[in-house]
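The complex appears here minus one protein chain, its other protein chains still in place.
Labels run A and B following the written order; every chain starts at residue 1.
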Amino acid sequence: MSSESHGPSDLAHHFDSYEQQKESATLGMWTFLVTEILFFGGLFAAYSLYRSLYPEAFRAASHSLDIRLGAFNTAVLIGSSLTMALAVRGGQTGKPKTTFAMLLGTLLLGSTFLAVKAVEYADKFTHHHVPGPSFHFEGPDAPHAQLFFSLYFGMTGLHALHMVIGAAILAFMLRPALRGAWTPRNHNFLEGFGLYWHFVDLVWIFLFPLLYLIGRHH
Amino acid sequence: MTSSPNPVPAEFPRTHYLNAAYGLKSWLWTRDHKRIALLYLVSVSVFFALGGLMAVLIRMELATPEGDFFQPDVYNRLFTMHGVLMIFFFLIPGIPAVLGNFLIPLMIGAKDLAFPRINLLSWYLYTIGGAFTLWALLHGGVDTGWTFYTPLSTNYVNTAVLTVGVGIFIAGFSSILTGLNFIVTIHRMRAPGLTWFRLPLFVWGHYATSIIQILGTPVVAIAILMVAAERVLHIGFFDPKLGGDPVLFQHLFWFYSHPAVYIMILPAMGVISELVAAFSRKPIFGYKFVAFASIGIAVLGFLVWGHHMFVAGQSIYAGVVFSVLSMLVAVPSAVKVFNWTATLYKGSISWDTPMLYALGFIGLFTIGGLTGVMLATLGIDAHVHDTYFIIAHFHYIMVGGAIMGYLGGLHYWWPKITGRMYPVFWSKLSALVIFIGFNVTFFPQFILGYLGMPRRYHSYPPEFQVLNVMSSAGATILGIGYLMPLVYFVWSMRYGPRATANPWGATGLEWQTTSPPPVENFAYPPVVTAPPYTYEAQPAAGKGAARVV
Partner (left out) sequence: MPNIPNSPLFPEQGSDIARSVDHLMLFALGGLVVFSTLIAVLVLVFMVKYRRKHEGEIGEDVYETNPKSQILELVWSVIPLGLLLILFGWGTKVFFDQNRPPTGAAQYWVTGRQWMWKIQHPNGRREINELHVPLGQAVQLRMISEDVIHDFFVPAFRIHVDVLPSRYTTYWFKATKTGEFHLFCGQYCGTEHSKMVGKIVVMEPRAYEAWLAGEPAGGAQAAAASGEQLFVAKACNTCHRPDSSARAPILNGLFGTQVTLQDGTRVTADENYVRESILNPAAKIVQGYQPVMPTFKGQVTEEELIQLVNYVKTLKAADGAAEARK
């Protein structure tokens, strides 16, 4: 989040050295991710409260989610973190083709995740599990099941929004990657974005068990 | 800086950041932290004026027991908008966005903040958020109180809750980005030789503030989104009729809004440290204690939010925990007050205007802080919760504290920012008028609160009238006091005498460059070789500003 992003990286006028610029960019991205933790944290707090208050409703609602799709998506996202890490490696070692290929892979895997999510959302829509006037739930304690679905859509929706933004940025990164924009001397943007992507992956790693795996151990 | 290796700056510079480029685009598309600070100065002043106007109208209504000036729902919009504008659009950006933006790079010897374009983005986000809120104001405003408790705000009012919520949400990102910028800047861009314990306490105060900004603001952002979801989609997060819990909102809201008050006061405390050191010509007593106290306040401040909810239906044991933690957070603030006082001992004290504001701060913050301790006391808070006692308490801190810190800082750094001095007599007179007006306005409110007058009341029992009239009279004096600096500051920009690089004879890297500074801040990159606030005596000379090297 520092230098001119496309084309060869300059040293911004207010920095004294490439090292200072890189350290600032890295610290900036980490600080931003801390704010993101707190951002999601509020929803996690609300979820924890209501799950402890209404365990029956939450369990029944959770079981209506497709655990296979959720698990598949988890694997897809972890895979995309692998390709992302390899893309950063490509920048560090000065291999533009590797960087390009790995970024493309990340984009494809991320898009797969979003496509599966769209399928899940569509399914919820047809089953009338979307909160609002047309909500209908067959299991016990429907009002609190609606609360589960509100949190489900809120949390996965916020997560998906972060993925969409990430995917859009990825798309814009492909051309500069192929042209060698990110060099061993300066690949701040690539590395910073990598951090962001890993964070988004990490949020999902928490969301999946919380939302999909309530009481599934039998 | 005993013998500074840095060159002495020119007396009056020909080019500097204000005249380096002209035209609207050079201001609205600037990356220069100094120009961005001035953009903020204009915006926060506009919101302060609007919020102040609301206050005037409120006090006019409250001069009589009956609600005869405004309809109740108009009055409810007035106090809500007063709170929203003052807190989110004046006090929270306030000192960090104006003084912090301008001074932090100068104080650490850098050319700019770490992320200049993000700094500009912060200002735009703030302005867009403010625009939403102003639009809401013009379309009837909001009447939920600035705390917009649920389910009142989600299901029982049909005012512009959503618009104002969006405005605050966007402005919140401005706050987060400013905090992020400051943290990275202070970590990574200090001049050679400027170790952490050589930083001015102003910088420590802003560092602590930035931690709160990045950790707390996201939580209120989520709370706003949840309120919006409930209003628009009828999702039952908070309304029991839809399956939710109204007290959950209070937890999410206060988890941010309590630390938010430290966002408002820590920068002011940083200013006061600078003023007391400069106008006593000696180091702050117990520098390290004051630096750590800032961090301590930031950390402990996250643990005390439940003291706003002692009677809200949370368990009395939770109340006990929050009460004792609230007592703990008072200690670092007390330490700062004692340290400032001790700094005056054997100082060389001048009674310049900024120092008058600093002294006013020390007195009023002490009273405000000690009444805060009363509120942390469970048995007392149960009685004065949501009464005028609370209003008096937070105005002593916010107005008697934060705003006086802001004004003191403006009067101290004005010559550096504009290259001009303001008329001394008028500046001292207005400090006095503000001090008197403030006390006449808010002291009676402590008494009113203990007598039982609830807050947010449009009409009240007639036995409360005398104290209310006193308070309204004080508000008039205070209002006049605030108008005076507006007049002479603007006057000084054209007609004030030119200022030298260091008119106060103070230490600090910002005084080692011209007034106003060049675009790149320093002609030569500064180097720091001594602890902060190191003064060197000059022989008893005739008139003229001391040249402290």
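Just so we're on the same page, contacts are C-beta pairs under 8 Å (C-beta built on N, C-alpha and C of every residue); 3 or more make two chains touch, one makes a residue touch a chain.
Quick caveat, the model's predicted, so the values are computed rather than measured.
Undergrad: For the chain not shown, which residue from B:L359, B:M404 or B:V433 touches it across the whole complex?
TA: Once the missing chain is taken into account, the touching residue is B:L359.
Undergrad: Based on the whole complex, identify which of B:A20, B:L121, B:I380 or B:A530 touches the chain you can't see.
TA: B:I380
Undergrad: If I consider the whole complex, including the chain that's not displayed, which of B:A334, B:M493 or B:V527 touches that chain?
TA: Answer from the full complex: B:A334 touches the omitted chain.
Undergrad: Can you list, in ascending order, the subunit A residues touching the missing chain?
TA: 53-57, 140-141, 143-144
Undergrad: Which residues does subunit B use to touch the chain missing from this display?
TA: Subunit B touches the missing chain through residues 67, 72-73, 76, 143-145, 149, 151-152, 156-157, 239-241, 243, 245-247, 280-283, 285-287, 289, 310-313, 316, 319-320, 323-324, 327-328, 330-331, 334-335, 337-339, 341-342, 344-351, 359, 362-363, 366-367, 370-371, 373-374, 376-380, 382-383, 385-387, 447, 450-452, 454-461, 505, 535-546.
The working rule: only the chains that are shown with their structure count from here on.
Undergrad: Counting only Cα atoms for the centres, state how far subunit A is from subunit B in Å.
TA: About 36 Å, centre to centre.
Undergrad: Touching subunit B in the complex: which residues of subunit A?
TA: Result: residues 1-2, 13-16, 20, 23-24, 27-28, 31-32, 34-36, 38-43, 45-46, 49-50, 53, 131-133, 143-144, 146-147, 150, 154 of subunit A touch subunit B.
Undergrad: For a test of understanding, state which residues of subunit B touch subunit A in their complex under the given definition.
TA: 110-116, 118, 176, 180, 183-185, 187-189, 214-219, 221-223, 225-226, 229, 233-237, 242-245, 248, 251-252, 525
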